[in-house]
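Apart from one protein chain that is not included, each protein chain of the complex appears where it belongs.
Moving on, here comes chain A:
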Amino acid sequence: MATVTSTDAPQGGVVEGHGATNAGRMEEFSYDDSIVRMFATATIVWAIVATLAGLLVAVLLILPGLAGGSQYFSFARLRPLHTNAAIFAFAGNAIFAAVYYSTQRLCKARMWSDALSRMHFWGWQLIIVLAAITLPLGITQSKEYAELQWPIDILIAVVWLFIFGGNFLMTLIHRRERHMYVALWFYIATIVTVALLHVFNNLVVPIGWFASIPVYAGVQDAFMQWWYGHNAVAFFLTTPFLGLMYYFLPKAAERPVFSYRLSIIHFWSLVFIYIWAGPHHLHYTSLPEWASTLGMLFSLMLWMPSWGGMINGLLTLRGAWHKVAADPVLKFFVVGVTFYGMSTFEGPMLSVKAINAFTHYTDWTIAHVHSGALGWNGFMAFGMLYWMLPRIFQTKIWSDKLVSLHFWIGTLGILLYIIPIYAAGLMQGWMWRAMDDTGHLMYPDFVETTQSIVPLWWLRVVGGLLYVSGTLMLGVNALMTWMNRPSEYEVPVISAPRLSKEYNVTEPKAKSHLEGAPVLDLSKKLDIFGRMGWHRSWERLPVKFTVLTTLAVIVATLFEAIPTFLIRTNVPTIATVKPYTPLELAGRHIFVSEGCYNCHSQMIRPMVSETKRYGEYSKPGESIYDRPFQWGSRRIGPDLAREGGKQSSFWHWTHFENPENVSPGSVMPSYEHLLTEDLKYDAIAPHVQAAAYLGAEYSEADLNDTANVAMAQAERIAAEIVEQGGPAKTYEKQAVALIAYLQRIGIDLFAEETPAEAVPAETAPEGEAAPTDEPAEVAMNHANGSQID
């Protein structure tokens, strides 16, 4: 092995020709650690930014006035910034650092293209910066973890699939190690599945450069979103980190993985099962019961392979536990893998309907997410970085004591974060459903629950502060280590021939054990098939392996998606549910832009405690014009599914000005800017046209004279506000559009019956009565099961 020196510039021409396939000819190559240094540095920078953003939103939740009334720094606009920074910036760059370091070494080959590696790096950082700019500006699709608007989505697809995926796959094809190690399988699953999820969840009709509406509506939009949302956790925060675990844990422990066989079962089980589990995010909602049950069933199945993986990780340290006591890198890995086990037990548990009925919309989900994100993703990334930093900077780590301090302060930070938030979730769950002896809610005022958990939110801030301080320690340690780097990095050059095309060294062409025996040819063929040589060959063929993994994911997806989309009885129509007016559409756009879904759900579940608090439970047919759906996933504030007509328009105006004026103790910030900024009436028409394009029925006036139609409704609401004691001339302001939307939510179900409209024949399956022929109440009965609780 030779060694050359290098600066941090790309080593594009390192003595390797990709065209040669002559197995006997020796080739020289080196690993591209420059790109690893870039991604590792970005990981550390974004870890600090993401955790600081998390700390900021945790404080803003308790002290909403801290934003000074600025719409750009409200909790609801910054929360997606925090989640996107944590997932795509911090975890994303950690994944890439791990992939670029380990793939080259597992393939015994340099990345296929240095240029693509760098395009990937800068393209991804550009996406993160664009997210950081657009989200505080209120440019969002309002789908959790898929908030970024369509131009950025296209950029993500290109950078992820064609640049990163293409470079990765070509590296696999040009590898010098025959067997693809299991970590590479996890990377393959990550790349193909995330691409699928991203593309199909983000199919939209653009409304200019900064807005869009999804092609799906209501129930189907919710289904797609949580198919994406759950599998973003699975294939962005789990499978690549498992790949990381299967590579870096054996490296750090200096011993092979406990059971390679178990790792294979772990991989295929996750690929087959995870993709089904999304509907467990929608228990007791308007999603069809069968889909919800299917999601729960597969979520429960996930427990076993996940724990198989955890056990495999921990037992890799068999005979090396003494090292854990002394090596903080192993400590990070052990705690990380333990949190993986904890989260993957808790996840299936939370998917059980009876438990989910209690925990959904509460802070329990937030605690669950953070035990996974801070414990599993964070600590695995930190362990990898501390192991990698001395190697990529070619000097010893600046301070071992600081690494240890980071470990302990980080662990304490996680515990101090999740324990109070679990408690907050329990309190919310109990208080929301508590009934007195007379059958009435014990805590009918929503703010009462919120106020009772504020002290626990403060404890979370302390825990978050400790975790942030740990990431700052990592930053300082990495910076000081980098400053002690050699003036020029050594680049080991390795000589090896390419792989031969034919593989017949250890597994000659399969011959049946029954050869010569008096049996049918079929028996011999079955005997050869049963020896599973075909699977061993798949494990050596990256393109075939990738196609098969993609097929496994697609087949599972179609099993759920096709019935949800094509079977009409899943979403029974309600005759009185009509499209939003132009002004209401404008108000809905403001609702989406402000990120109201971050705190308010619009989905009343069929439970006594919910129907008593919020009103009639939500029906699938009520959200057929909701693009995007706004069911939400947590309740920092009350549900809004029946908000229409509950309060006066002036109440809403005052509420936007300062929520505490009408709801003392509220943690909602002021939205005063909606009272002062003018509504752009000319900008409403494209929203109406897009809705009409996707099937909503609008009149000629709505489509061609949109601004005047909207203005007429705004004037009516402005007149109401004046009658109720409010200011004059409010029709010009954005708040009026939002009020129009809020006053519309959930009232169509109770609207006066109009003559039944014919259901388009082509959408009604034969032999099935059209629900629109029935009174609204009768049609509603098709919509959901009976009330529970």
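List of remarks:
Keep this in mind: a residue touches a chain if its C-beta (ideal position, glycine included) is under 8 Å from a C-beta of that chain, and two chains touch if they have at least 3 such contacts; residues count from 1.
We take it that contacts and distances are computed from a predicted model.
Only one chain is not pictured, and the protein name UniProt records for it, out of "Dimethyl sulfoxide reductase anchor subunit", "CcoQ/FixQ family Cbb3-type cytochrome c oxidase assembly chaperone", "Branched-chain amino acid ABC transporter permease" or "Tol-Pal system protein TolB", is "CcoQ/FixQ family Cbb3-type cytochrome c oxidase assembly chaperone".
Summary of contacts with the chain left out: across A:247, A:422, A:631 or A:731, the touching residue is A:247.
Here one chain is not drawn; of A:48, A:132, A:199 or A:297, the residue touching it is A:297. The chain that is not drawn here is touched, among residues A:75, A:100 or A:181, by A:181.
Across A:63, A:154 or A:496, the residue that sits in touch with the chain not pictured is A:496.
From the set A:155, A:215, A:264 or A:459, the residue in touch with the chain omitted from the display is A:264, counting the whole complex. If you put the missing chain back, the residues of chain A touching it would be 1, 31, 102, 105-106, 108, 176-179, 181-183, 246-247, 250-251, 254-257, 259-261, 264-265, 268-269, 272-273, 276, 290, 293-294, 297-298, 301, 494, 496, 499, 505-506, 530-532, 535-536, 552, 555-556, 559-560, 562-563, 566-568, 765.
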